[in-house]
Every structure is written in structure tokens, then in C-alpha cells.
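Every protein chain except one is present and positioned as in the full complex.
This part shows chain A:
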Amino acid sequence: MPKVHYVDHTGQDTEMDVPVGENVMHGAVYNGIEGIAGECGGALSCATCHCYVDDAWTAKVGGPSSEAEEELLENASSEVKPNSRLSCQIEMTDDLDGLVIHMPESQY
């Protein structure tokens, strides 16, 4: 199963198995990783699963997948950067095995 590295704002790295087809937000929430709230559950309604895709992965992951994601990112509480994404919109594929994402200090 592909793995994702969830790196918190202090630099602590937690590696988790995330099944292909599942999204990166669920991978965090279901496994109790703090740093991703994902409170709307992936409805593109809350901007609390904000993450920064590691520079080494931005090309593979790409930018926001829809206008809605782009708009909603503007509501994120932490600084929005060029590598910002909503993790509920990143779907795991075999290609993304080893993906590294960085989480902001707070989602609120």
C-alpha cells in the first residue's frame, strides 16, 4: 500500500499507509494524525485539511484540482502558499507512494 509522510509544524514525520483511491485527508483523520482536521469530511466546504505539498512532490501532485478548491483555499487560516492544497482533494495513486506533505500549525 502506498505511504504518505505527514510532517507537522515542528518537523515530526509520521508515515501512514493510505490505500489507492483514498484521499490524503482521510489518511490523516482515520489514523488520528493531528494537524489535519478535515471537518466537513471532503465536501469542499471547510478548508480545514489544508496542507503544503513537499517541493519534491509538487509536480506529481499538481495544483488545485478545481475552481472550488482554489476558492476555498482562500479561507484557510494559515498562510496560503504556491504549494498549498486541500488534502481531501489529493487522491492516492501508486505514483504517489512516499508522498510528503507538511501540515500547518493550526487549521482554524
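The rule is short, and it goes like this: a contact is a pair of C-beta atoms (placed from the backbone, for glycine too) under 8 Å apart; a residue touches a chain by one contact, two chains touch by 3 or more; residues count from 1.
Keep this in mind: contacts and distances are computed from a predicted model.
Novice: Pick from "Glutamate transport system substrate-binding protein", "Catalase-related peroxidase", "Sigma-70, region 4" or "Cytochrome P450" the UniProt protein name of the chain that isn't shown here.
Specialist: Not shown, but named in UniProt as "Cytochrome P450".
Novice: Can you say which of A:18, A:47 or A:96 touches the chain missing from this structure?
Specialist: A:47
Novice: Tell me which residue among A:7, A:53, A:72 or A:101 touches the hidden chain in the full complex.
Specialist: The missing chain is touched by A:72.
Novice: Extract the touching residues of chain A with respect to the undisplayed chain.
Specialist: The missing chain touches chain A at positions 21, 26, 29-30, 32, 37, 39-47, 68, 71-72, 74-75, 108.
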